[in-house]
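Note that one protein chain of the assembly has been removed; the remaining protein chains are unaltered in position.
For clarity, chains are labelled A and B in written order, and residue numbers in each chain start from 1.
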Amino acid sequence: MNENIKFVQGNEACVEGALFAGLDFFAGYPITPSTEIAELLSIRLPQRGGKFIQMEDEIASMCAIIGASLTGSKVMTATSGPGFSLMQEALGYAIMAEIPCVIVNVQRGGPSTGIPTRVSQGDVNQARWGTHGDHAIVAITASNHQDVFETTVEAFNISETYRTPVILLYDEVIGHMRERLIVPKEGEVPSVKRLKTSVREGVDYHPYLPREDGRLPMSDFGGVHRYNVTGLFHDMWGFPSDNPKVVHDLLRHLVDKIHNNVNQITKYKSYYLDDAECILISYGSAARSALHVVDYLRPRGEKIGLLELQTLWPFPHSLISEKCRKAKYVIVVEMNMGQILKEVRIAVEEPEKIFLANRIDGVFITPMDIRNIMRLIQGKGV
Amino acid sequence: MAIKDYLRERFFPHLWCSGCGHGIVLNSLLRALADLGMSKNEIVMVSGIGCSSRISGYVDFHTLHTIHGRALAFATGVKLSRPELNLLVPMGDGDALAIGGNHFIHAARRNIDLTAIVMNNRIYGMTGGQYSPLSGQGIMATTAPYSNIDYDFDTVELAKAAGATFVARSTTYHTQQMTKMFRQAILHEGFAMVEILSQCPTYFGRKNRAGSAIDMMESYKENTTPIGSKSKMENPDLIERGIFVQKEVPEYCNEYDKIIEKAMKGR
Partner (left out) sequence: MERCRMVFSGSGGQGIITAAVIFAEAAVLHENLNAVQSQAYGPEARGGATRSDIIISDTDINFPKVIQPNVLVCLTQEAYNKFYPILRPGGLLITDTRFVKIHKNVDAQQKELPLFRSVMDTIGKPIVLNICMLGAVISFTEIVKSQSIMKILASRIPSSFLDMNKKALDLGMELAAAHKT
């Protein structure tokens, strides 16, 4: 038996991915359906000298991981809707101060306490715009445990590369169901190390002056360079500034560093898109039902394909536009009231050919739900 | 090290109003650090939002100017990740005891080795003079135009009840006592809370006819007394100054090291 084969929950696959990526520090507060992540890390992190702390709430958890990240640690927190709402202000701080960190949101039904033990994908737009002010954000997701592992590693890689918080938007079905995971050996999946400054002691270090490639080498708190970190607009030393040029340039930098790299950041999977007349666009656990439909109908002669998005933000508009150009109709499959549907409508040239197959009742969307929508579109009734 | 070496002088003059007590707190704090001979690279100062939080901009340490009320939570992350660093967390009334009250009691409860400094001016200065949880009944503020009906927290009692292992109080009038307290608080292994009564002549003073900064400082002299003094027994309204709690209790990061040891053995 291969030692690296495991039969685990998605939440455990996420933990394995985070540890593979070099997680040093986790702070969190229990909330269904993400709690297993905290429980497992409370066991695993100290076994390798890492730190786990259960904070007094999700606000404190988000703040604690930012503090820890500044000392050079790779950091993560995990939560669900209500906790994710509480994290938004500190998430904005991490964006502004360019602190690498990973936030897992195992989505459940909302708004408010909603339906804690049931699935939803209702936080997609919250991930995009939950914190105030103009900003860019990276949010990624996955539909099976092998991909959960890899996207979790990828989240750390993106957060280090671009010095940005990255949101992992999983959902209750993925978090709780168990299936096979093969944990790769060290080196089999690339893991990005923190880029540290090479500026020597006594030489002026500019924590917020990007290199030519746009990256910002860091210096750990406690190291030889003392600088300021703030949520205010700040100059290249990290000190507050209300100089209009400083404000303008920083905001542009924060947005451009993500949006100019959409192609590098975007990950997706495609199934039978080349000749597809009907394209399903889906993500997360809903993509499993969509793929089930495709696998069922293809052998029966239907020209149907699936575009599974793994990167939700920044949204890959040009990818969608290109892939959907030849399709007769496109169905977005998601468990919300059309949050990605709106983006797809913006992306494609003929928005009238875009339809929504969704469920918002806490029940996992079934292949039959999707096929019923297809029948309606095709004029066959249900 | 001379205390000037701890400053980022290029940011002076500071933004505090003339007569504000916060500069006196900064002065005493830097003297305490100089007395202890601490090097700048081993100090991390974490602050929140408000007049008090701007202190972190003026000191040449690793400085983390965060969001309102959450300084202690950020500091907990820094400290647990790098326990060898010394964490100083200056806060105002709001940071420490309104929006940040929950983090205050929980940091105290954990006994994590941080030095929390509560600069109590009984008013929200940065936003223009609204009442705070330390204002107390009868105080006038821009949001208490008919006088305040909220009772105030006793910061010392709250810290004690939450489990802080070093609890002290002084005022901007008693700078030498304050410096000494800071020294002891920084050396204390565990959660240390020092409350400093610090005057805000601009808002608290004007709204409450408390006079000039000098008048307010003199009132600190007149209205406070050392812990357990005879005058306290004669006049229970006097506010006590001094060290209320100083005890040795296992510190959080040290305890976590033991968890790591246990977890590694169990493998």
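Simple rule for what comes next: a contact is a pair of C-beta atoms (placed from the backbone, for glycine too) under 8 Å apart; a residue touches a chain by one contact, two chains touch by 3 or more.
It should be emphasised that the depicted structure is a prediction, and the values quoted were computed from it without experimental measurement.
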Neighbouring shown chains of the undisplayed chain, as defined at the top: A
Touching the absent chain when the full complex is considered, from A:Met177, A:Val246 or A:Leu356: A:Met177
Residue touching the undisplayed chain, where the options are A:Asn105, A:Ser120, A:Asn228 or A:Ser289: A:Ser289
Hidden-chain contact residue, picked from the options A:Pro116, A:Pro184, A:Pro217 or A:Pro240: A:Pro116
For chain A, residues in touch with the removed chain: 1, 5, 7, 32-33, 116-118, 172-173, 176-180, 285, 288-289, 291-292, 295, 364, 366-367
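To be clear about the criterion, only the chains that are shown with their structure count from here on.
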Rounded Å distance between chain A and chain B, as computed from the means of their C-alpha atoms: 38
Chain A - residues contacting chain B, complex: 24-25, 27, 43, 46-49, 51, 53, 55-57, 59-61, 63-73, 75, 89-90, 93, 220-224, 226-232, 239-240
Chain B residues within the chain A interface of the complex: 11, 40-42, 44, 46, 56-57, 60-67, 70, 73-82, 84-85, 102-103, 106, 256, 259-260, 262-264, 266-267
